[in-house]
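For this view, one protein chain was removed and the others were kept in their places.
Naming follows writing order (A, B and C), and every chain is counted from residue 1.
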Amino acid sequence: MTDQLQKKTKVWSGRFSEPISEKVQEYTASIGFDKKLALFDIQGSKAHAEMLEKVGILSNEELNKILDGLNRIAQEIKENKFNWKIELEDVHLNIEARLTELIGEPGEKIHTARSRNDQVATDMRLWLRSEIDIIAGLIQSLEKSILSQAEQHSNSLMAGLTHLQTAQPITFGHHMMAYHDMFARDYDRLLELRKRVNCLPLGSAALAGTGFKIDREFVAKKLGFEKVIDNSLDAVSDRDFVLEFLNFSAILMIHISRLSEEIIMWASDNFGYIDIPDEFCTGSSIMPQKKNPDVAELARGKTGRAIGNLINILVLMKGQPLAYNKDNQEDKEPIFDSVKTIKDTLDIFSAMLRSIKVNKANLKKPFDRSYTTATDLADYLVAKQTTFREAHEIVSKIVTFAEKKNILLQDIPLKTFEEFSEKIEEDVFEILDCEGSIKSRSHVGGTSPDQVLNAIKTAKLKWQACLKH
Amino acid sequence: MTDQLQKKTKVWSGRFSEPISEKVQEYTASIGFDKKLALFDIQGSKAHAEMLEKVGILSNEELNKILDGLNRIAQEIKENKFNWKIELEDVHLNIEARLTELIGEPGEKIHTARSRNDQVATDMRLWLRSEIDIIAGLIQSLEKSILSQAEQHSNSLMAGLTHLQTAQPITFGHHMMAYHDMFARDYDRLLELRKRVNCLPLGSAALAGTGFKIDREFVAKKLGFEKVIDNSLDAVSDRDFVLEFLNFSAILMIHISRLSEEIIMWASDNFGYIDIPDEFCTGSSIMPQKKNPDVAELARGKTGRAIGNLINILVLMKGQPLAYNKDNQEDKEPIFDSVKTIKDTLDIFSAMLRSIKVNKANLKKPFDRSYTTATDLADYLVAKQTTFREAHEIVSKIVTFAEKKNILLQDIPLKTFEEFSEKIEEDVFEILDCEGSIKSRSHVGGTSPDQVLNAIKTAKLKWQACLKH
Amino acid sequence: MTDQLQKKTKVWSGRFSEPISEKVQEYTASIGFDKKLALFDIQGSKAHAEMLEKVGILSNEELNKILDGLNRIAQEIKENKFNWKIELEDVHLNIEARLTELIGEPGEKIHTARSRNDQVATDMRLWLRSEIDIIAGLIQSLEKSILSQAEQHSNSLMAGLTHLQTAQPITFGHHMMAYHDMFARDYDRLLELRKRVNCLPLGSAALAGTGFKIDREFVAKKLGFEKVIDNSLDAVSDRDFVLEFLNFSAILMIHISRLSEEIIMWASDNFGYIDIPDEFCTGSSIMPQKKNPDVAELARGKTGRAIGNLINILVLMKGQPLAYNKDNQEDKEPIFDSVKTIKDTLDIFSAMLRSIKVNKANLKKPFDRSYTTATDLADYLVAKQTTFREAHEIVSKIVTFAEKKNILLQDIPLKTFEEFSEKIEEDVFEILDCEGSIKSRSHVGGTSPDQVLNAIKTAKLKWQACLKH
Partner (left out) sequence: MTDQLQKKTKVWSGRFSEPISEKVQEYTASIGFDKKLALFDIQGSKAHAEMLEKVGILSNEELNKILDGLNRIAQEIKENKFNWKIELEDVHLNIEARLTELIGEPGEKIHTARSRNDQVATDMRLWLRSEIDIIAGLIQSLEKSILSQAEQHSNSLMAGLTHLQTAQPITFGHHMMAYHDMFARDYDRLLELRKRVNCLPLGSAALAGTGFKIDREFVAKKLGFEKVIDNSLDAVSDRDFVLEFLNFSAILMIHISRLSEEIIMWASDNFGYIDIPDEFCTGSSIMPQKKNPDVAELARGKTGRAIGNLINILVLMKGQPLAYNKDNQEDKEPIFDSVKTIKDTLDIFSAMLRSIKVNKANLKKPFDRSYTTATDLADYLVAKQTTFREAHEIVSKIVTFAEKKNILLQDIPLKTFEEFSEKIEEDVFEILDCEGSIKSRSHVGGTSPDQVLNAIKTAKLKWQACLKH
């Protein structure tokens, strides 16, 4: 048995007659991934130690040694000099063992009145809170990129699609703002779930609390937690906060997947709506002419990852009896992966979106072969006292006629129009024009350029307000 | 072609040369399930019509006819006399056709300035808001059942488990309160997502808004919506609110599955912790002695449904380009199913939980063969100036000794204790007692009866406050 | 208590002091959905009764009465005259009760040596086997539609895409055959899993088998099962066959979703590759000019359903202890739904695909603005003793040049070519031609028309061979 293993034995296996097998050690150890939590573990331990001193369990001298030791360990970790040992299972025991190595006896007191069950829950919440704040910032950056495109193209006519069929004229800016609003909802959800992340489990010990006279409010305050978790069993076994975050991630990635789908389509030869700068594309090892929108494709693919991670933890939690079970160790890798995925994706989309060049001429191509103002024509008839259903029918016939003749609506002579409805007059040609069509949609939420500019203005104010806080 | 089909033709297929095939009609029609939205569709249409009158598109007389007609249709639906027709595809066209049948020309005007795209989004949000309010009430009921058990058993000793191994003494009331807190989080999440459900899509028409001078704020106010959705493309294509609700449902059902798992285990012969009244059990067609906890088993199984429905819609939305695509018609059945699942489950759990009889003697059985106060013994040593790690090691040896002798900790003579540590004195026997152990855990969140009673009191105040609003 | 309820009481609740509550009855009853299994339940009961007679548990007279009664019940069900009762919980007890009502005492003997646990597993397997055979036929139909398109277009040039960017020339027939091969794999998987569905659970009774001297091989033979399930605990609790089928369905629907995605894109104005007959499209309630590819969109959306159902059952089975648990009642609705989904989808795709009109001119449009034979040019240089990497680099430069000049490769004068590489000679223009490019790819699996025709021929032979069996 190695020295380290003996040290570990001291930690929990005093009554074990056989040492753990190497295979089991590898299967059960979490140090390979939970070392990512190390600095948060130290942060938590420092607050815990200060509380222990405050309530008289540690002397002031002991506390100072502990804080000192923990600071040194933090330094070692930052400098990549810390020697992680798989025999010590996890980040908690690794740090505790090193602490005792560094400062002796006081190190053996740090685990008083706590358990790894409440400790790891605390680490996870501190880590996630910190990542949430980074992600919030990244969403803001992405929103700014979107707003910059929307602003440039608040007036750029585009064929709006439903069912991927040409539907009605819109502007590219209006289209962009739909994505702005999706990510704005993601942002709101993130801030809401942050409250439920930002709660203190420490003090729950293994599952029942502890007999020491601890001061949980003090620890919560030290660590910036808004709330002490009310029930000790719940505190050590709850992973709702992980699920909530993973759901946020899944919805965010759904939004990214929709945007990616459009970027890929827009960049294809048949659309030709946009040009993505070379730096965001890659080439082919065999076809010299290729330029592929890899970033958008990968991001679309990574949606699977975000959803898979969510399901992973839902399955993990299903049917688990109280309180802590080892199953929960499996909560880490999926959330680490989802956090990395959305951080990387938001960051790169923010840069890519800003740099995309829009080909305004191509945005309008579908107008040349479709009847996007047919609804406007129907509405024109309604304004002239036709019922909407009758108007719809008349216009259907006009469209059929135009299709057969292979002409556009604006190319139909007034005389022909009159045969379909005598209510149609010279002024019809104004509303058959796409520019006129978008301008007319000037209510809240409509596609008219002034409404789009309004929406952009409101959005900018929102993000400025966020920054101030 | 039937009469009905001709009517439908009038609605949208004026330019279609071939009638839709019957197979396609069945594949694409949604009337089989979306008729569940009928009363909300009517509610939305009434507000829309009032707005059309307000802005001068309908006359007052037309409006009155429309309101009258819609009221009559609502009556027909409630009395199960409405004749739903598959040829009319969906709930919207069925109601519109009937309206025109009843009141003539004004019926043909109701669809002015709207599309089925914004209409169905409105219906879904009205429906879901209404279900959310019912579910909120059902969660409150369940919480009351839990509180009633917790109150009865705030003092009932129970072997607390981690890893399903006997860990430390807790109380049954404390255990119940862990579930209370899970469902309380569900409740909070539900209220938060309600805000994002409670927004108005109407006025977005197909995707771009409309050229009519509509008043969306008026409609929002009429329908009790808190907010007009800002972007028309987003309004018709967004299904975040469905995803958010399905995620809420999945987490709620995870909680139910954990509680069910425990109920099933507790009711088994080896545990014998609880007795479930006959009315919540079923028997066997072959084994006359059986009494099965079917409700809890089914509920645990239904977790799969809630998670499956969530995945369904995540997959549905993945990679969808803007704006509305027919894929979205598939959003209804899963959310209908999840709503029904959680309503039924909450309702029956509320009744079942209240009626469960706890066998207090059996709750304590594991104490007879385990060492649940070993941590208390270690803490005792810490209080006497042993470091926690040293104390842990000493107690490990004592437990090993007790196991070999096949005795419990409290049966070890003081003399023997002294051989392990001279710090152990006569007063050790107080802390080896389970009652003493739980009482000592009297900080916020701890398992001591007074803390549990405090938590119950706070919870009751929360629910009373909710009722007032 | 109603009469029916009393009858039910007789079945299993002889020792229950309280009747089941109505709420519980509704929550736990499966009759709402498992009546779909009725005819298979009867088929199983008939074989079971014949076995009971063979081994002497029933007299010949009793058997005849039972067979007679069951046949009458089957008739009632087919004629929709059977009176299903929720108080009788499920399809099994409903039929048994009716049998006893019809024939008296022998009816009370039918449940000898069996349990609902092995009975329902038998019903599910009989039902699923029958659906599998229908689905196998539907896949064959779809394959024929694909083959018919492939045959018509074995020679129709099309811009092959990777990353949705124009890559190399292919034929539409070759593209179609990729889908043929996907569905052919689905077919193979279906036949393989059928073997594991086609096994007999009956005789396992509740979980342990029965003390009666039954003959399981006889029952298996009667019901056409290939195998008796070896272990009684496994027989009643296994749902692998459901999972395997749901996985088959999920992969099949993934294939459908990919094809749908392409159909939708191909039918869009920017592509214009295909025209879908009106009968497979629907229109818009607001935009008179619209013709939407609803069938393909819905099918793409239904992929979510197939995946959701798979996850549902995976979650259901996770962590279930042996043997039968009530959770398993939840296995039915998802598989019923997936079976319906894929049957309907295969059927309608089979018809739609056959009728799609391909616009050959548009298939080639991307050639006018891209460099699809760049790889051929590189390969040409390789044939003239350039290394592939050098060739790739030379061609990259040529493409850059052409892009700048805004000309296609075939429009570059030979003299200019020679400046890039002196190995380029007059014959280069042959290989820059798309027709030449596809013809050259004439190895197995390549896109040349003769290879596509070969593949079609082989496929036809496969399906003919299937039909013979």
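In this section, a residue touches a chain if its C-beta (ideal position, glycine included) is under 8 Å from a C-beta of that chain, and two chains touch if they have at least 3 such contacts.
This one's a predicted model, so the numbers in the text were calculated from it and none came from an experiment.
Listed residues B:30, B:162 or B:387: the one in touch with the omitted chain is B:162.
Only one of C:36, C:318 or C:460 touches the absent chain when the whole complex is considered: C:318.
Screening A:42, A:157 or A:314 for touch with the missing chain picks out A:314.
Here the missing chain is touched by one residue of C:74, C:223 or C:243, and it is C:243.
Note on the undisplayed chain: of the listed residues C:67, C:251 or C:453, the one touching it is C:251.
As for the chain not pictured, it touches chain A at residues 11-21, 23-24, 26-28, 89, 92-93, 111, 114-117, 205-206, 277-295, 297-298, 300-305, 307-316, 325-330, 333-334, 344-345, 347-348, 351. Residues of chain C that touch the chain left out of view are 10-15, 57, 100, 105-106, 108-113, 117, 160-164, 167-170, 174-175, 177-178, 180-182, 185, 188-189, 192, 196, 203-217, 228-238, 240, 243-244, 247, 250-251, 254, 257-258, 260-262, 265, 300, 303, 307, 310-311, 314-315, 317-326, 375-376, 379, 382, 387-390, 392-393, 395-397, 399-400, 403, 431, 437-438, 440-441, 443-448, 451, 455, 458. Taking the whole complex into account, chain B touches the unshown chain at residues 159, 161-168, 264-265, 267-272, 283-294, 297, 311, 314-315, 318-319, 365-366, 369-372, 374-375, 377-378, 392-393, 395-396, 398-399.
In the analysis below, only the chains that are shown with their structure count from here on.
Matching CA atoms, the turn from chain B to chain C amounts to 180°, rounded to the nearest 5.
Mean C-alpha positions place chain A and chain B at a centre distance of 23 Å. Listed for chain C are residues 283-294, 297, 311, 314-315, each touching two or more other chains.
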